[in-house]
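Got a structure for you, written out below as structure tokens; questions coming shortly.
All protein chains of the complex are present and in place, except for one that has been dropped.
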Amino acid sequence: MSPEDITRRLEIDALYADYAHCLDNDELGAWPEFFTEDCAYRITSAENFEAGLPLGIVYATSKAMLVDRVMALRKANIYEPQRYRHLIGALKIGAAEDGVVPVVANLIVVRTMQDGEMMLFAAGRSVDRLVRQGEGWKFAKKDIVLDSRQIDTLLSIPL
Amino acid sequence: MSPEDITRRLEIDALYADYAHCLDNDELGAWPEFFTEDCAYRITSAENFEAGLPLGIVYATSKAMLVDRVMALRKANIYEPQRYRHLIGALKIGAAEDGVVPVVANLIVVRTMQDGEMMLFAAGRSVDRLVRQGEGWKFAKKDIVLDSRQIDTLLSIPL
Partner (left out) sequence: MSPEDITRRLEIDALYADYAHCLDNDELGAWPEFFTEDCAYRITSAENFEAGLPLGIVYATSKAMLVDRVMALRKANIYEPQRYRHLIGALKIGAAEDGVVPVVANLIVVRTMQDGEMMLFAAGRSVDRLVRQGEGWKFAKKDIVLDSRQIDTLLSIPL
């Protein structure tokens, strides 16, 4: 493994950690900053993903749409007492092609309700394409592919 | 940490990521390729493991047995609607001895049923011995040691 490979791997590992903490700390204003201007972001089901269906439950084709989404969420949710905790693992980092690095990661999110009850909220994988921009890496594409089809409750927050 | 140590650690980290995705993508035909020809693979309970009992719920002493097992699974399960998601973490990588690297990892598997219900399917650790072969690392030994004793439902899939 070359020094460049080692650094790339550790930088990408750190990126996913930052991403998890951004969401879990409910710092949604910073969330779009993880993406490129013309990013594609989607939350979809494994069935739709495997069937090649383009649309998802959440679908954005630019960072501006992510910003809009955050603002809409902020207006809609006056008070959100639940907390989310992401575990992201099994980062499978592919070879760069034309500066784009494909990454697939496993994802489990635990939700804790106001009364303290914990539940599995989401399980799936994140199928991503990363590009280097300036000092760090950005998501040019992120497909959150959920194992579960009970996705109505997922509308409210980014994953 | 020497450059060799760093590379070894990151290669092993990547191996576990590949292993998780192989299983979660239901690519069972590729699963035996993670093992050496004369590997020992076992799924056992923590109680049996700590008592030094040799047998497990699943027990194989060669890669050929793993291949047989995959074929049997493929015949038995016409249709498997559930999905599995592995989170593997806390990789404790020991010092190599005679080319064998001991690794212990924590393991949680979430199962999502066809109706979308998610549940904890397995929790435990993977007690492994890795050897370098050609371009990568293989499991010479893998003991999946489950915390739970409810192991009847685990017969159907590799972990």
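As written, the chain order gives the labels A and B, with residue 1 at the start of each chain.
Note that a residue touches a chain if its C-beta (ideal position, glycine included) is under 8 Å from a C-beta of that chain, and two chains touch if they have at least 3 such contacts.
Computed from a predicted model, the values in this text were never measured in an experiment.
Only one of B:L23, B:C39, B:A60 or B:I108 touches the absent chain when the whole complex is considered: B:I108. Within the entire complex, the positions of subunit B that touch the omitted partner chain are 1, 6, 9-10, 46, 87, 89-93, 104, 106-108, 120, 122-125, 147-151. Interface residues of subunit A facing the missing partner chain: 6-7, 10-11, 14, 16-18, 20-21, 24, 83, 85-89, 108, 110, 112, 114-120.
Going forward, only the chains that are shown with their structure count from here on.
In this assembly, the C-alpha centroid of subunit A lies 27 Å from the C-alpha centroid of subunit B.
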